[in-house]
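Handing you a structure now.
Left out: one protein chain. Kept in place: all the others.
Chain nomenclature is as follows: A, B and C, assigned in order of appearance, with residue numbering initiated at 1 for each chain independently.
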Amino acid sequence: MAKGDPGGTTRSRRPAPRSKKGAAGNPELVQLLTPDGERIDSATGPDGTEYRVDFTDEEYRGLYRDLVMVRKLDAEATALQRQGELGLWASLLGQEAAQVGSGRALRSQDMAFPTYREHGVLYCRGIDPIMPLGLFRGVDQGGWDPNEFKFNMYTIVIGAQTLHATGYAMGITMDGKIGTDDGEAAIAYFGDGATSQGDVNEAFVWASVFNAPLVFFCQNNQYAISEPLERQTRVPLYQRAAGFGFPGVRVDGNDVLASYAVTRTALDNSRHGQGPSLIEAYTYRMGAHTTSDDPTRYRIASEVESWQAKDPITRVKAFLEKQQIADAAFFAEVDEQARRESVHLRERVLNMPNPEPVTMFDNVYPNGSPLLDEQRATFNRYMESFEGSAH
Amino acid sequence: MAKGDPGGTTRSRRPAPRSKKGAAGNPELVQLLTPDGERIDSATGPDGTEYRVDFTDEEYRGLYRDLVMVRKLDAEATALQRQGELGLWASLLGQEAAQVGSGRALRSQDMAFPTYREHGVLYCRGIDPIMPLGLFRGVDQGGWDPNEFKFNMYTIVIGAQTLHATGYAMGITMDGKIGTDDGEAAIAYFGDGATSQGDVNEAFVWASVFNAPLVFFCQNNQYAISEPLERQTRVPLYQRAAGFGFPGVRVDGNDVLASYAVTRTALDNSRHGQGPSLIEAYTYRMGAHTTSDDPTRYRIASEVESWQAKDPITRVKAFLEKQQIADAAFFAEVDEQARRESVHLRERVLNMPNPEPVTMFDNVYPNGSPLLDEQRATFNRYMESFEGSAH
Amino acid sequence: MATETLTLGKALNTGLRRALETDPKVIIMGEDVGKLGGVFRITDGLQKDFGDQRVIDTPLAESGIIGTAVGLAIRGYRPVCEIQFDGFVYPAYDQIVSQVAKMHYRSGGRLSIPMVIRIPFGGGIGAVEHHSESPEAYFAHTAGLKVVTCSNPQDAYVMIQQAIASDDPIVFLEPKRRYWEKGQVDLEAPLSEAYPLHSARVVRPGTDVTVLAYGPMVRTCLEAATAAAEDGRELEVIDLRSLSPLDLRAAYESVKRTGRAVVVHEAPSNIGLGAELAARITEECFYSLESPVLRVTGFDTPYPAARVEEEYLPDLDRVLDAVDRTFGW
Partner (left out) sequence: MATETLTLGKALNTGLRRALETDPKVIIMGEDVGKLGGVFRITDGLQKDFGDQRVIDTPLAESGIIGTAVGLAIRGYRPVCEIQFDGFVYPAYDQIVSQVAKMHYRSGGRLSIPMVIRIPFGGGIGAVEHHSESPEAYFAHTAGLKVVTCSNPQDAYVMIQQAIASDDPIVFLEPKRRYWEKGQVDLEAPLSEAYPLHSARVVRPGTDVTVLAYGPMVRTCLEAATAAAEDGRELEVIDLRSLSPLDLRAAYESVKRTGRAVVVHEAPSNIGLGAELAARITEECFYSLESPVLRVTGFDTPYPAARVEEEYLPDLDRVLDAVDRTFGW
């Protein structure tokens, strides 16, 4: 699927098979595609909102392609880290559906504020997937232009970006860019652990008070490094929103359709002036927190296995097969594309040049600083003193 | 009323006159005494909890005495500030019932964490009311022993004390001091403005996760300096609690009986192991934020007048009169006591000695520091150099 | 030159007004900056005239103020954030040092955060705790931030506008005890021709000792210089104005002439600005110094109760005492 608006076209659509009724679903968890690949026609959120999607076959296939691509590129990054080519990698394994679903739900004018794990959203925004690898390789601190792609820099300090997103969204209102279909919205990504940070709760306050066009998208992957959800809350996270005065909904974060539907609705509500909302995408971090982490110290294999049965990609594949939206040739072609792009990614990473040391003095201030000019000059003289020496 | 536990004795009690049924009351605002001095038998909170009080006549009179005393002493402090004897004063005018009600609801083993405005709670804890005047006069930064009186130091940095209270309450649990009638609980005071601070929301997270025996007591006096409540929230503050996983209740903060009942119940729940809760005492700051403030810049006289009709003392007096619990002699005697004690307060403030300048080097570290020893010595030599000089 | 007599506070207010007029992207945000005009009235009347979309009363949360201002800056605004008192900036410290200070660097220069963080700072007004602090070292030590302070109405008026016009994130420290002091302000001179924001200025020439100060201590040092002159000693007083980056060209030149230097600030001594000034001046003027650079500062205690702040804060006598000591070395 190209960057664009799935669900926004008028081509012939496949109505969702009526295998399950949404009304029968769990209002505590919006789901449109079961782990077995059964489509649910529509699902109702806790406040009565009806969620549904209306995709063409091509769009369904596009979502599948996205999911496979981001998983494969992510796996390649993990491999590169193992081989010493990256300093660290924070894998999205298991969270592809939450990221692709929400990422594709963004309209081109919407602005996203990621953490350090939103490689899937980044991909949906049309950014070259090599970009975050520069940060994790240590050659830069983020390589894309946030304004060009409407995707801010990665933020590692937990929760800080939620306030940036809130301010940005306040700016949308101040610019008068809400109230129509062309209106803008912002989305702030964060994890379950982040909900404990003061900044995130302050963002809730501000977004509410200023009725900011902002979607808080919390990927509850059940862990903050080693700490299980119970260290952050004793009630479902989506319920946090009500006490701040805006709606919250929990979606099956392993269901790309539901993640899309819920995010699209929330963003559209925001752009039309209905203010903020919170989405809790209920998912699971299948891998380690980062490549530095050892999850066997704090969680048991059976838990991981139980979530394997809810894999976000398997269910889409099962659905596409059952509904004959895609055939073996298609799946093979997608795999082949993923393989090709990951090989290409690897080659490019291996060829990433190290920065010139002296560039560390650049971009400290837009207007520069005499202190840095002096330090840069001294540094250059010092480095030159080694030239031609055995050093 | 002496420091102690009203409502905990077995003397003959006056059943509440059945003039109004609580069930008919507003579940969004727990009230046991109307502005006209009508007693409501019992009131129901949003979660169905029944609140009632069961006081002897003496106890009713005691609460009245407390209210009059704290208002009078507060007025004296304001007057002292106007005359230049204090640098600043943060008046509790209008919030007497919330403070006396909650302050008397504390059992002797409970620990309170105030802001800078809880002179009424301080009074109920048996602390000499001159104590906070030292801070506002600038002769010290708080004069009482927090552990002796189970009343922590005043905290000016908005919200910070809510985390201290949470940690303290965690310590209660770790000490095994919950689960019985002798159990301990803590109470954290803060304002409506404070609810926007990250720290307060982090305290909510922690108290919930650790099921801390802690009552969050928010005096919503409608303003944070000049900012009205709408700058902090668009839903009632007590509703914030549910999203963190514990109950919240809004009480008429100008009703000393309801404030007592709600706080007593919440503290007792905590001491019995039922974890934290949030009380929003709905009240009004009748005066300026502090003596430095000019409220005419941001609020209209009619608003203040409408709240005057809900005065926390007038209604108790009306009730005592109507029910013939107290007579004119009693009211005169209380006024006289208040007058006497405020004159006494004034005299003592005027005689408060300034600290010796060199004491500023004391108590920086429990174990001292050579750097400070050096600075102290230098300072002493420097001061001595002026002795006998015209300086 | 059409000058007017303004207090330092009114000069800031007028400078802010001018900035709001000049650039529609400039916004003011903070606690009580609206109807109240701020607790020191520095934003008095601005919300009335520019509306509550340009002068925004915020929720009571400093991290929120700075964090949302970062987002507004990314959106293209130029936020001027008021922190109510020095002692209340710390809840925003993470946003300031990890986000505001680093955004330009982290983004490889793609993002700028043209933010001004206004903080009334320093003591001497008889306030309760947390209302008299001098946190400048915490910011000036942080790469990516610039830090300035003004000592008189004219500078206040010009520097606040320069800071707002600058694309660098700037912590703008306001000497709160000088808010009520009056001076002549030229309201007409074009900003483009003003004395540069990050340059120090010799505010009193002298020959015997170089005295470096900034913000509230400049006046104290000028008074000391007057007193010293009566005793026949000529102090050269330099107003640093920019605390990061420091502009020490005038200081070096001066110390090479005088051979003696005294640095004065309210903040505690240990690892304060004075240390940096002493270290750099010593390095640059090593062979000119007749005595080590001496520091006159607040002591290394928390800010004490108001009734002893006079003894805590550097004053004329302590400055003169240090001057004397440079001669006795």
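Note that in this section contacts are C-beta pairs under 8 Å (C-beta built on N, C-alpha and C of every residue); 3 or more make two chains touch, one makes a residue touch a chain.
Worth saying up front: this structure is predicted, and the values here are computed from it rather than measured.
Among C:Gly9, C:Gly38 or C:Gly144, only C:Gly144 touches the chain left out of the display. Screening B:Asp199, B:Glu280 or B:Asp311 against the full complex identifies B:Asp199 as the residue touching the chain left out.
Where subunit B meets the missing chain, the touching residues are 113, 140-143, 145-147, 152-153, 157, 160, 162-172, 174-175, 198-199, 202-203, 205-206, 209, 362-367, 369-372.
Touch with the hidden chain on the side of subunit A covers residues 87-88, 116, 135-141, 156-158, 193-194, 196-199, 224-227, 231-232, 292-294, 297-298, 354-355, 357, 359-361, 364, 369, 371-372, 375, 379, 382-383, 385-386, 391.
Residues 63, 87, 90-91, 93-94, 97-98, 101-102, 105-106, 129-130, 137-138, 140-141, 143-144, 244, 246, 268, 270-276, 278-279, 282-283, 286, 291-295, 299-302, 329 are the ones on subunit C that touch the missing chain.
In this text, only the chains that are shown with their structure count from here on.
Per-chain Cα centroids separate subunit B from subunit C by 38 Å. We define each chain's centre as the mean of its Cα atoms; on that basis subunit A and subunit B are separated by 46 Å.
Residues of subunit B in contact with at least two other chains: 196-199, 231-232. In subunit C, 58-59, 61, 63-64, 91 are the positions where the chain touches two or more neighbouring chains simultaneously.
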